[in-house]
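Every protein chain but one is kept in place in this view of the complex.
So that you can tell them apart, the chains are marked A and B in the order they are listed, and the count of residues begins at 1 in each.
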Amino acid sequence: MNEGRPLAFYGLAAFFALFVLFLYGPMIVIFILSFQGPGGGLTFPMNGVSLHWFYRLWEGGGIVDIAGAFRRSLALGLVVMALTVVLSLMAGLAFRKRFVGSNALFYVAVASLIVPSIVTSLGIAIEFHVLDDLIKNYAPSWIADDFTTSMGQFTSGLGAHLTWTLPFGLLVMFAIFNRFDARYEEAARDQGATPWQTLRHVVLPIVAPSVVGVGLFGFTLSWDEIARSSQTMGEHNTLPMELQALTTTVTNPDIYALGTSTTAVSFAVIAIALFSISILNARQKRHGSDAGQA
Amino acid sequence: MATSRAPLESQGLPGWLQAMPFGLVFAAFFVLPLCFVIMVSFWDYNEYEMIPAFTTRSYTESFEGCLADLPNLCTMLATYLSTAKFCLIVWALTLSIGFTVAYFLAFYVRSATTQMVLFLVCTIPFWTSNVIRMISWIPLLGRNGLVNQLLMSAHLVNAPVEWLLYSQFSVALAFVHLFTFFMVAPIFNSMMRIDRRLIEAAYDSGASAWQMLTNVIMPLSKPGIAIGSIFVITIVMGDYITFSVMGGGQIASAGKIVATRLDALQFPPAAASAVILLVATMVIIGVLNRIVDIRKEL
Partner (left out) sequence: MTKRHKNAGAGVTRRNLLKAAGALAGAGVVSSFPAPAVWSAEEKVLRYLGTAVNQSDDITKKVLADTGITIQNIVATTDDVTKRVATQPNSFDILDTEYFSLKKLVPSGNILPMDAKKIKEFDNITPIFTKGQLPDGKVIGDQGTAPKKVMFLEGPHSKTFSKTETEWVTLIPTVYNADTLGIRPDLIKRPINSWAELLNPEFKGKAAILDIPSIGIMDAAMVVESMGKYKYPDKGNMTKAEIDMTVGVLTEAKKAGQFRAFWKDFNESVNLMASGETVIQSMWSPAVTAVRTKGIPCVFQPLKEGYRSWASGFCFSKGTNAKQQEWAYEFVNWYLSGWAGAYLNRQGYYSAVLSTAKANMEPYEWAYWMEGKPAEKDIHGPDGSLLEKAGATRDGGSYDDRMGNVACWNAVMDENDYMVRKWNEFIAA
């Protein structure tokens, strides 16, 4: 692919750059407007330039429980990310083997993408409402007496998020395992590797980068999810819900300041991650595993 | 040793057992709630409350006038037609953009680390909550927004361009913005599985870059394309927030019908609309799956 590369490469690179610019369009506006003057609003015109809204954000003034919501969303996002990776990897491997009910499971996962999130959210809420009533009425009194609700961020909330992230996880796994060369596994097996060893030392290293991608996908979907969360989080809001609720009264650019800060922190985290990856890579090269270098 | 680590090691887990945790999550948090939804869709209701008595009223009323008013479209048909139109436009756009981006990432970016970095660069905007990003479309595309200011100061237009926001254009734009990456991810992964020797071989036998693209890469990326298409089609069919916010509340969509009903606390017709949407979209996906069986070459 080396010859003839320059022209196509630069053309495509330019296209990619335009695409990134398009993705960052709203971010640019958020960035600019987060420096609004103290009297400015969420839209142009700019009303002076200041760091006022960053100070406000820092002090926590005006915004009800942003820090708490941030932590809750982060915790939930990380758990969702881990479960999405593990469950969809397992399911992806399962689908390679074919099993009874695989067709049904596939369509259920797709259906979960289709049914509007607000409906799924309400369905889960009703389900837990019924569960609450069952517990209150039929559970032994030492449970029932002090019982309030079974709903919560890591029960109904987690479930709701998984019904959103898992279908994506599974289908991306399909793409990952598509035409996956079974000879790697056969070779490993022939040399007496157990299925677990084959998975651990042969399959996983090959698909690892893509699986990391699935995790990232899962986290992003959960982090930004609002419709499914709306009826399932119980008494504590996630970050997008808190922001959504705030928009019913707040019209100040501190939420832009929040957006700018989030992006800045993200870039910092990624820079650090990159640094660590490059160190890890260097180490791996020294220890020499050629899996995944196909 | 094989027995000590049982059962993972024995013969490999049977498929159904491996898929079980995945399946259980869906049984508990999707299938069961969906059963509630389907049940409620057959309940009766009056102005103020639901009545647990069987009726198909929510369905018949949803399709009210669909036969009688022909050739004029009833609400349901008009809404679905409009939604399907957006589906098609957004699908075509995300596919062409997504394919190009994935092609670039898979074949022109060589190091895995650089690929990862570029992926991350595309992901970061989505870590700023959609609630905030949605608000920022007004200052970007609005009458006095950044784009219009640029156009006017470049003397490309004399008056602000109105159709940049609260129009079909802005709805499609926002969808492309949100979902192109859902196309990139599976296509990219599909492309990464293409044996590089195949390409070498095609190249050696004198194929042009274009022939390689159309005869080798495109056919082999089909599963990824199909998966990405499932993402985009299902989400656009069920969406209501983007339609509402970017369309200024004036563009109908199948999801918005459900949302309006829910907000009015009319659960049975909301549930019925959701079931109709599910069936309609399932048909599309079924057909798609017939054309490209994404599970064939796992």
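To be clear about the criterion, a residue touches a chain if its C-beta (ideal position, glycine included) is under 8 Å from a C-beta of that chain, and two chains touch if they have at least 3 such contacts.
Everything quoted here is computed from the prediction, not taken from an experiment.
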Touching residue (missing chain; options B:S41, B:T79, B:T94 or B:T242): B:T79
Full-complex contact with the absent chain, from B:M116, B:V171 or B:L262: B:L262
Chain not shown, touching residues in subunit B: 45, 47-49, 61, 64, 75, 78-79, 82, 135, 138-139, 142-145, 162, 165-166, 244, 248-252, 256-257, 260-267, 269
Positions on subunit A where the hidden chain makes contact: 39-44, 47, 62, 64-65, 72, 75-76, 122, 125-126, 128-129, 132, 143, 146-155, 230-231, 234-237, 241-242, 244-251
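The rule is simple: only the chains that are shown with their structure count from here on.
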Inter-centroid spacing, subunit B versus subunit A (mean Cα positions, whole Å): 16
Residues on subunit B engaged by subunit A in the complex (per definition of touch): 1-2, 5, 8-19, 21-23, 25-26, 28-34, 36-37, 40, 97, 100-101, 103-105, 107-108, 112-113, 115-133, 135-140, 142, 144-146, 149, 177, 180, 182, 185-187, 189-190, 192-195, 199, 203, 209, 220, 223-224, 227, 230-231, 234-235, 237-241, 255, 258-259, 262, 267, 270-271, 274, 277-278, 281-282, 285, 294-295, 297-298
Residue ranges of subunit A touching subunit B (in the complex, touch as defined): 1, 4-5, 8-9, 12-13, 15-16, 19-20, 22-30, 32-33, 42-45, 86-88, 90-102, 105-120, 122-124, 126-127, 156, 159-160, 162-163, 166, 168, 170-172, 174-181, 194-196, 209-210, 212-213, 216-217, 220, 223-224, 226-227, 239-240, 243-244, 247, 255-256, 258-259, 262-263, 266-267, 270, 274, 277-278, 281
